[in-house]
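Can you read through this structure? Questions will come right after.
The complex appears here minus one protein chain, its other protein chains still in place.
To keep things simple, chains are lettered A, B and C as they appear, and every chain counts its residues starting from 1.
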Amino acid sequence: MKKRIEDLVVTGNRRLAESFFVIEATSAGVLPEILPGQFVQALVTESPSTFLRRPLSIHDVDRTSNTISLLVQIAGPGTERLSRLVPGVDKINLLFPLGNSFTLPSKGQRVLLTGGGCGMAPLLYLGRKISESGVEPQFALGFRNRSRILEHNEFRKLGTVHLATEDGSEGHKGFVTDLPVFRENDWDRVYCCGPEPMMKAVAASCRERNIACEVSLENLMACGMGICLCCIVPTNAGNLCSCTDGPVFNINDLKWQTSE
Amino acid sequence: MKKRIEDLVVTGNRRLAESFFVIEATSAGVLPEILPGQFVQALVTESPSTFLRRPLSIHDVDRTSNTISLLVQIAGPGTERLSRLVPGVDKINLLFPLGNSFTLPSKGQRVLLTGGGCGMAPLLYLGRKISESGVEPQFALGFRNRSRILEHNEFRKLGTVHLATEDGSEGHKGFVTDLPVFRENDWDRVYCCGPEPMMKAVAASCRERNIACEVSLENLMACGMGICLCCIVPTNAGNLCSCTDGPVFNINDLKWQTSE
Amino acid sequence: MADLRIKIGSLEFRNPVILASGTCGYGAELEDFIDMSQLGGIIVKGTTLEPREGNAYPRMAETASGMLNAVGLQNKGIDYFEKHIYPLLARYDTHVIVNVNGNSVDDYTELSRRIDNLESIPAIELNISCPNVKQGGMIFGTNPASAREVIAAVRKVYKKILIVKLSPNVTDITEFARISEEEGADAVSLVNTLLGMAVDVRTMKPKLSTVTGGLSGPAIKPVALRMVWQAARAVRIPVIGLGGIMNAGDALEFIMAGATAVQVGTATFIEPRTAPQVVTGIADFLAEKDFDSVSRIIGAINRF
Partner (left out) sequence: MADLRIKIGSLEFRNPVILASGTCGYGAELEDFIDMSQLGGIIVKGTTLEPREGNAYPRMAETASGMLNAVGLQNKGIDYFEKHIYPLLARYDTHVIVNVNGNSVDDYTELSRRIDNLESIPAIELNISCPNVKQGGMIFGTNPASAREVIAAVRKVYKKILIVKLSPNVTDITEFARISEEEGADAVSLVNTLLGMAVDVRTMKPKLSTVTGGLSGPAIKPVALRMVWQAARAVRIPVIGLGGIMNAGDALEFIMAGATAVQVGTATFIEPRTAPQVVTGIADFLAEKDFDSVSRIIGAINRF
């Protein structure tokens, strides 16, 4: 897929719970085809301690307005600076679309999209694409507690949303893997993006139950284009780049050794 | 004089001709005593290529509102970033007041304040102090051409303003040293701040005519506090720091060797 | 337009801007952004005789105006290169140079011999300066006797243009530049990365799996520039300058300090179009200042 670099106009910047926000960035032209699971490399200007671009999943795509949205958590200076972008005034320079994509389900498959925190980011666009393909996605979203639950109306429009909070302050008490809906044995495909422990728990359970499962990894990246070889993931086929061979991986291909 | 570091609120940011602007920065407390000719070291945040503070002359001081104003020319990334400070929203971190000061005239002396471009910056506050001391200052201001003439209403309130433009598009044609008012032989004191060629021409003429003359130098500075020894000026007393022993120097003390 | 051509040995380059090894893959990854015919050349990924998996993750850490990497020469080896990559490189209308790495003198000579047979590769860059591999690599670049041995050995078997890439992690860069010249190198390129490290205060662990790694980016530009200036005054063969070049102004600094050509490295990660932009910027500068060729400003600071 042809990559491009473009200054998009920031047309929205909404604060969600806690340190999360959604940036809307609108192209003056026509957006290229974007696959679910792909990401952008965002240039952070005016941040003295941010040298490299920052990888961010594509949260949603609106083709009528040629707008990409990004769901971002403030993690450090780069994301902090992005959180202060002013709609209508600032631009954001994106290198995109990058990476591979999630595998869409076949007709009639039952699919569960699991995630938490900023890991929810790619799941909305994935859910939309799944829904457009005629399959109804379900979502299992996990949060620390009630006050950290992120807005998920857009998810609800696409399919049922199941909530888990670690302290039980809303939804089911526990992790996403503790949700009854997750434990049901009849998923054909499970997708996951979230903190590493969540992805590992989901992967372990899926592997056990022989469910096809894809995860989206958030390895440290320098280039995002397959040229620096910094973002490698040990797989059965050797070290692969998570920016070009990923960020989406089938759990059966991963070695997961990097993480402990 | 006790120095301080303070986040002042940007209460004004006015664009003048071309690449010049005036920043107003208001203290939440009471401003310390500030002498004419003193400067601030401004921290430029959100500019990746600006590591050190930037020295800027104190253009004016308003004690009723505790406001300092700075007259700045965009010269590079640091001043460019400052030019975009948003009044009411942004703050500016200043280390001040720094440096020595111009020598005020005695009662009855005739004084001429000469300058051009951002060299006009310290002359307003100097003019104000001179005026408060009961002497009426006159100003000789030089510009490239009509479109580069900076607003000087505040100067006019203090004393007569004589204008020179290099192309004669307004005021006298030529340099400030070509102004009839400058060539009159009865100045007791001449002050000058501007581009080096202007200061040298003014100094040469004053030396010849035995007029007391002080210039304000704009040497490259790292610290502004006399600790790095980077801003030296060769004087008859050896290498002096232009940030603590200056920026104002009597032309008789200078060797001016640094400049060619 | 000013004449941008420069020469390294007998090899003429369209212009003095080259993509640096390890920061441009094999070029294909950048094709959406760069038309290779706009560039002087491209130095493809560090290549070794045998395939290498490289170092463990994490391999990079961001630092002030720079980054550390500990890739460790991950590549599929020369056999794979010859069969699968070389055929793709022939289509580029620019000089394709291979960055040659080894753990022993024999590794280097064997690999150089193999590449000498590849018709559309007019030059190699002998990397005696990789800080990210245990044996070999930097050892050759920081020990004068080893440097001399490996350069001499490669010169014997490799007939085309030989560029030696020097390590900045030495007391006296001119010593290594001189050795390269004496042993018949056509040019030296410098600098490779500076050996650095970073600590994650939260976990109290090094940020890189290998503890130390190679520092690149604008942070190292002043050191790189100084070494290029020193080297260019010490030898007559051309010096190719790199280290932190982000724009044409940076490239001009290197050229004025004595570099005949420059390489763009880490900048490509942030702005893939940096190298062609540098070409344009150099041309604009020469036009503005009325210089008829880039060679007029090589080493300019020593003259003006």
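We adopt the following convention: a contact is a pair of C-beta atoms (placed from the backbone, for glycine too) under 8 Å apart; a residue touches a chain by one contact, two chains touch by 3 or more.
Not measured: the values here are computed from a predicted model.
Though it is not drawn, the left-out chain touches B, C in the full complex. The residue from C:G27, C:G41 or C:G66 that touches the chain not shown here is C:G66.
When the full complex is taken into account, the listed residue touching the unshown chain is C:V170, out of C:I8, C:L39, C:A123 or C:V170. Of the candidate positions C:G102, C:G196, C:P238 or C:G265, contact with the unshown chain belongs to C:G196. Where chain B meets the missing chain, the touching residues are 2-5, 43, 49-53, 95, 219-234, 238-239, 244, 258.
Counting over the whole complex, chain C has residues 63-66, 68, 142, 169-172, 194-199, 201, 203-206, 211-212, 215, 217-223, 225-226, 229, 244, 249, 252-253, 256-257, 285, 297, 300-301, 304 touching the chain that is not drawn.
The rule is simple: only the chains that are shown with their structure count from here on.
For chain C, the chain whose average C-alpha position is most distant is B.
Chain A and chain C have centres, each the mean of its CA atoms, that are 36 Å apart. Mean C-alpha position of chain B lies 47 Å from that of chain C. Shared interface positions of chain B, defined as residues touching 2 or more other chains, are 48. In chain C, the residues that touch at least two other chains are 65.
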